[in-house]
Structure formats: C-alpha cells, structure tokens
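One chain of protein is taken out of this complex; the other chains stay put.
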Amino acid sequence: MESNSKVIGILGTAKNTGKTTTFNFLLEWSNSEKIKPGLTSIGYDGEDIDNINGLPKPRIFIEKGNTIATAEQCLFPLKDRIEIIEKTSVNTALGRVIIGKAKKEGMVILAGPNKGIDLQTIIQKLKQQRVELILVDGALNRMIPLIHCDALIIATGASRHTDIGLLVDEIESMTRVFNLPEWGKEDIYKDEIREYKNNILIFQKNGCLKQLSGHSLLSQKTFSNLISIINDPEYDGVYIPGIIQETILKKIADKYYQLFQGKTIIINNPTFLLIGSREINHLKDLIGDLLNKGINIKTLYNLPILAVTINPFYPKYDRLRKGSYEMASIDRLQLHEQMTGRVTFPVINIKEKESSKLLMEVKKFLKSGNR
Amino acid sequence: MDNNTIKIKRVLLVPLDPVHDVALKILNRKLRDRGHETILLPPDIPLEEIISRLTEIDNLDFILVSRTLGYGVAELLGKFIDLAEAAKIRDKAKIVLGGKAITPQLAAELGFDKGFGAGTDFDEIIAFIEGREFLRERDSLFRKKISIPASHNYHYKNNRIRRLLNEITDEIIQWGENKSSPGIERAKLRENMITISQDDKLTDEEKNQKIKVLKEKYIAYCDEKIVRFYERGLLPDKVRKLSSEEIGKLNLYIQQQKQNINFKQMRHMQLLPLVFVQYGTGCPIMDIAHIKTSEAWGADGVFHFDPSWGARTEGLLEGILSHEEDGSIITWENLAKIKSSLHKETLWTVRAHRGLNTPETTVIAGRLGADLTKIHIVYGSLNGGTDPARLTIDGLKAIQFAAKYNMPFDEPTNEELGGVPAYKSFAGLLIIADLALKLKAQPILKPLFCYSPDVMISGKMDDNYIDYNVAKIKSLRSIIDAPIWPGEPIGFMTHSEDRVQSTLSTALHSALAISLQVDAITIASSDEAYSRGPISLASRIDTLRGAQEVFRFLGKAKIKPTGKAKEYEKEITEGIEKTLEKVAKRGSFVDALYEGLLGSPQDGAYPGRAGRDTVFEG
Partner (left out) sequence: MNGENIFNRIIDSLDIETFIVCQSEEEGRRIGLAIMEQLGFKDADIVFIEFLGSGARIRIRANIYKPGDSYGWFNLCNQKRDKIKNG
C-alpha cells in the first residue's frame, strides 16, 4: 500500500549553497512533528568532509524509525543500525540503492538514485513504507531528476556567485521560468502531447499534429527544420519535449518573432529550459521580450517552488595554501534584502529566525490537495 | 582474455578537458583492439554541442567522460549529466567519469553511473564496459598466490655435487634418528594442544583439562623467562598484553582495512619475481598497518620477523602481545590475528629458521595455514647463535613439519654477511636443500644480493654490483633446478641512511632480479639502514615504488653482465664442490659445522652456544 506522501526536493544552484542544511532543517522538523519522513539524495550527502574542496559539510542525523534510500556502500558501515527493507534494482556508482529503516538514531550518508526515472522508482518504494513526507536532497547544481518531486525549494548563495546582483538576477530568472503558465486542462491536445516524448511536435489549427525529427532544440539543423515547417500561418504552437536552448530562444525573439507571434511554445518543464541556458540570468529578460512580442511560453509540467533559501557563506580558495579552501561570507543582509525585493517566493536564511517561514510554506503545501 | 566471448559495445569517449585526452586515446586504442566500436570526440567542445552530437548517435552503450577536477568543474559535470538526462541519452547509455581526483563517492555526487580515479588500470575500465568482474581477473593476473616451487622440478644438473650431497644428507638423517630436544618435545606438545583446542567433539571443560596436562609437560621444557609467564603471569621486559579493548578495536580495524580492494600492480610485463617485505615492528597493530599498506602498494608477500631473543629462549609465550623493540613476538594468538588481516592472495611466511623454537614455530605456522616458512640449519648454527647439534636435530624435525603442513621454506644464506664466502654458504644451502628433498619438503634457495665482506676484500664488486650477483644465481642454477629467492633484503650492505640512495639501490637490485627472472625477492624499506629507531611506513612504500618503477622501466629487457660473471660463476661452483668434498670426507655434518668447514671463525662464522648439550636420545 502506498501513502499519499508528498515529495519535496531541494534544488541547488551550485555546491555549498545550503541544500543539506535545508534538508536537515526539514528533517528535524518533521521528526519533531511526528511526520514520518522518507529520505534520499540524488547526490552524496552526509559525509563530514566535502569530496571536492575538503571543507566540513553538514552531516545527516536520523531518528529511530526514519526510512532512508541510500547506496549499498554507504550502508555498509551502518549495517548494525539500519534494518534493510529492500535491495532495489536501482544502481549507482556506489552500488544498488537500498531501502532501510533506522533501528537506532545516528548519522547516515545518503547517496540515492542519480537519474529521474530511478528517483521515481525510489519515491514509490519510500511511499510503500508509508512515510508521510519524502525529502530529496539535491546535488551540486543538478536539477533534472528533481522534476519528479511534488515541490521544490531552491537553495542558492555566495558559493554560486559572490556578486549579489548576479545571484538575484539568476533567481529572478528561475522564478520567471518556474512561474510560466502550465499548459492547462482547457488547452487542447494536453493528453495527446504527453504521449509524444521523442519528437518535437507542431500542432495546427485544423487539429493535425506534425512530428519533427529531434526531441531537443539544440542544434541549428533542428531549428532550421522547425522554421521551414512552421512557415505556415495555420499552426498553433510547438511542443519541445526535450531541452530548449536559450540561444535558440533568443534567435526567435530577435530574428524570427514574426513567425511565432500569437503562437505558443510549450516546453516540457521549467528545468529543460534552465538546463539549456548558459546564463540563466538572461532568461527573465528573454521571457519578457518574447511575451512583449506576443509569443507565449508554457510548460507541460510544472511544480511549485516553496521558497528560496540563501546562504551567504562560500568556500574561498586560499592562494597561500595551495589547493585548500576556507570559509568566507558575503553581506547577508544585503543578499536577503535584494533577493526579497525581486523574487516572488519567500526568501529564507535557514540560520536566521525567519526559518519558521519555511515551515509555514511546507505546512501549507502538505495541506494542499494532491496534484 | 578471449575475444570470441566479448559482446561488442558502442562507446563514445568524451575528453571534457581542454588539453588532457591522452588517457582516453589510450583507452580508445585498447577498446578498439578488443573489437569494440568507439568514437573519440576531440577535446574541449562546448557541452551543448557534445549533447547535440550525442543525440544523433544511435545505440550507444557507454559514454566515457574524462575531466580533471578544478574550480567550478563539479558544476560543469553536474550540468553535463543533467543535459544528458534531459536529452534522453541516459536512457540508453551508461555514463562513466574518469579523472585524477575522481572517486566513487564523487561520481555518485555528480550523478555518474561509475567513477574511475587515479591509479585505475585501463583493464579495469574495459572489464566494466564488458560487464566482467575485474577483481577476479586482476587477482588471476597479478594478485594471485603463486606456489613458488611449482615451476621447478628439483632435478640436479651437476652429478658430482648431487652425489656428494646425497652422501652428506644420508649421514644427517642417520645421525638424527632417535634424537630429540626440548624444542622438538615442545613442538609435539604444541601440536597436540592445538589439535585439542580445535576438537569440536570436546567440551570447553574437557579441552581445558587436557590442555592443562600438556601445558605442565610443556613448561618443563621452557626457560625461566617463559616459566615465569605460565606460572606467575609475568611477561618479559618491554612486552605487554593488548587490552581487550585494544583487541576489540583491532578487530574493527582489520575489518575496515580489509575493505580496501585497490592494489597497485607491482610488475609490469612479467609474473616474477614476487616481491616480499618483512614486518616485525613489535606491535601486532602496527604490523597489520604495515601489512595492509604493503599489500596496497603491491607487495605479493609479507613475512613475520620475531625478536632476536625469541631464538635464544626455550619456549613460546601465549596471547596477543606487543613488544617495544624490533621483532614481533611469536604466539599462536599474535600470528592468528595477523593472519586474519591478510588479503587472501597475499603470501605469508613465518620465519622459524634459526633458534631454539624452530620446530614449534613451524608447527604454529603450519596449523595457521602459513604459505611458507624459513629454516636454515647452517646459518642458524654459524651466525644465528644456536648450537650446531641442537639446530641440526631441531631443523631436521622442523623440515618434516614443513613437509607435513605443505609449507615450502626458504634458506637464507646470511652467514655471508658475517664474512663467509658465497661458495661456502652455498655448500651449506645445498646440503639443507637436499636434506629437505629427502624429507619430501620443498626448499627455496636464498642467496644474497649483497655487498658482502668477502667481496669487499676480494674486490669482486670493485667495478659493479652485477657480475658477482649474476654469477651466484647462475652457479646455483647450473647445479639444480630449484626456486631462487634472493634476499634478505636485496642490496644488503649497499644501503645507506640516505633515502634516495637506499631506494635506488633496492630498485636496481630489483632490476637485476627481474632481469634474471628469479622467483622472488625481499626488499628493505628505505630507512632500513637507520638503526636508531623503527622503520617508517612511508619509507616502506619508497622501495615498493622503486621496485615497481624499475619493473616498468625494464619490462622484458635484460641487464648484461661483463665477462667476469662467467669466471666468478665457475669459481663459485668449484668452491661449492670442494667444500662439499671436505664435509663429506669429514663424515659428520654436525662436526663439520663445529669445525668450520662451512664457515670458520677466520671467515667470520662462530658455532652458536644457545641450546648446547640439550640434544637427547629418545
């Protein structure tokens, strides 16, 4: 039997932006509220020392009864403390993912599924354990697997950029992308296009669907192909099931906007646009430009952002001690102020009092209906 | 590796690095050699373009990405993985990351399916791609226990020497009939005690009772130092028992250390020589640290080195004991603990060779499943401090135990270090080897690669260290087809306290060893010549690395001696024959030892006194 538990993923913009701190905060809260958590990570979390810069990392402390999904090799030293419930067929660089339950409290290392389809499997397995809230820790700047969550928290901070302006631009752009309207029920072809996973689709006013070779909009070749086909006023919109590259979107805005005026570009989900962008910062202006020119952009799938957490600390490369890093910080008040001014989601520094705001958002989300 | 059974894979190799793509180029060649279809992208293409190209290639099985870590690289790799997933590339292909600082943990963090870091063998990656278990193969290639004598038939090639040896060893066996010693009696009692303690049919109480009876008899054959331990629990100076807490920790430590399955490959193109290091720091914990580290850095075997007083004391202690000085104490428990820490393919040898506990040590080593032991009557009598008659009877019995427990044993000719000329020590070496063959044991000849007092005086190494060492090996090989294991360690007396000099000397002697294709060598640590303190683990690694490097350098190439080597070889063989003639003529091996026929006080050999007049009839 599966529970209706909700899945919250934590998406970072870079390493050391505070994903695990946010993860731990929610974990501690759910344990204190007796909301049974299920825990996993798409990366490698809970080790005391960072794999890359050698700096201390937040560890993950679980309570008795907590359910986790982590790789075999991470479980080995914990085998006295964790009861193995299932060895799944999901593989990682550290062996198969195991579903386990803590017989005692203690530290754990989480290294779970590394791709979306595997995360989906693991979420189902955790749900079978009747957990009430599933927390998925992100990894670095990786976001694609996290679209299988029900909601996201974005973690950013000085580790991404030490320039506050750039940080805020980026989050504002991400906000913009996550706020794109969903291709709703009232829209036609909703169910049909969900079936098309492998090809770019052009849908025409007469109800016909045309397939294009290619599933992502990455190369000039695919784009030229698309342009040649939609050079026909009878089409309504384009659906791109894969990655859409920011540079191509920019070409549309700059050179080909007349072809797209009054039409809709549907992307699969926000992350497929974010990943196709070299500079996410520019996306807010680009989307604004497209809208101004009468071009709609919608997403087929979307998921809510509960909050943006900010971390003013970052590992600073120490030139005197070659190859080592030390902790440094940017102005935390300015970061908070500028971010709040431009981002529509709650902006929270987990280490400050305002962290309770995150809990309010999470509670609200848990009470809301299922998607 | 059988090419017919391999399923052809399609592999794309992506050098994400701006410059470093050599590793992928090598891998590309190796994969193609094995029939796989590969595409090697040029280095430094933008991520988006790589992904775009990838979407156009069908049926990829693997994508191998190489990248050196640096600032912001983790995020770059994370983005690559995200792009690959969004572009549906991950559905079909496994994505593997390789690079200097890559670990499995990092690969997991970055979302790759597998990670290969520094020191990875190309074959390991190929095995992964072909879906084979690599470890098994690696074990079979270069971490596989090899029976050292297996490739030798022990046939004599020099009949005159064979006849002389036959005469001498017949006499030894005859002499030994109906003789015994406290050492032999203890060995028999120890063997019985071990058998009882391992008898599942007996209750603990029954075991204790039976052992108690035997123990009383055992104590009667011990020195005061040992009796004090059994009767009053008093340990010798500078010896202490590990606490139960320490033992608990040690068990955990062993368990943790055994999780390491990464080993450096010692040899490059050849299976021999096996490389041995000795441990014997005094403390079993430190010993295990040395053993596990030596294994990791490619040592094939380790051998146990006990304190020098162990050879002069009648009787062995019991328990897990630590010793503040050089040499780790031989007890059943110490050796069992050390044995439990070994990798299954590591050769383990326990030296019994030279003292009053030789037979008992052989029994313990045998019952614990040691691969090899070390016994040499002549060296032990002339330079090891043990009475010749006593060690002859004890050695005879120990060789029988070695045969019983199927342990080949090596015979170190360390009397050469005292000043005995090589030919005389070789005569002794061959006598014991022939004796062993009669007793159905498997002897291993251990000549020294050393700068001995004898060659210093005679000037045989004035020009180079090669000719005379080559002559020794060739001479032995001209007499019998037996395994040869120069030691102990190679380069003895060429080492100084200078780390570079010492490592290099070991390395060059290793080069000579591989060039001669001897069966095994023992190497020193680079601080072996430093006598005022224990050797350090880092120095232990120095010489393992040094040997490895010359093996790589030399491959199957050979070192060419000068014409002198032939002359020396002839001289040695003739010297051996003359010495054997004298011993045979003397008609008593034991007397020959006392009288210096196999090494005299003028040579620097002195018959030992420990255990004098302890041989009895019965």
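Read from first to last, the chains carry the letters A and B; within each, the first residue is number 1.
Operating definition for what follows: contacts are C-beta pairs under 8 Å (C-beta built on N, C-alpha and C of every residue); 3 or more make two chains touch, one makes a residue touch a chain.
Note that the coordinates shown come from a computational prediction; the quantities given were computed from them, not determined experimentally.
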item	value
Sole contact to the chain not displayed, among B:Ala127, B:Cys283 or B:Ile432	B:Cys283
Residue in contact with the excluded chain [from A:Gly65, A:Gly106, A:Pro304 or A:Pro346]	A:Gly106
Chain not shown: contacting residue from A:Pro58, A:Pro77 or A:Pro346	A:Pro77
Residues from subunit B at the interface with the omitted partner, ascending	238, 240, 249-250, 252-253, 256, 281-283, 285-286, 289, 322-324, 496-499, 527, 530, 532-534, 536-538
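We take it that only the chains that are shown with their structure count from here on.
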item	value
Geometric centre distance via CA averages, subunit B-subunit A, whole Å	54
List of subunit B residues in touch with subunit A within their complex	48, 51-52, 55, 69, 71, 74-75, 78-79, 81-83, 85-88, 90-91, 103-115, 259
Subunit A - residues contacting subunit B, complex	14-15, 42-44, 47, 51-52, 71, 73, 76, 91-94, 111, 114-117, 139-145, 197-198, 214-216, 218-219, 242-243, 245, 271-272, 275-276, 278, 317
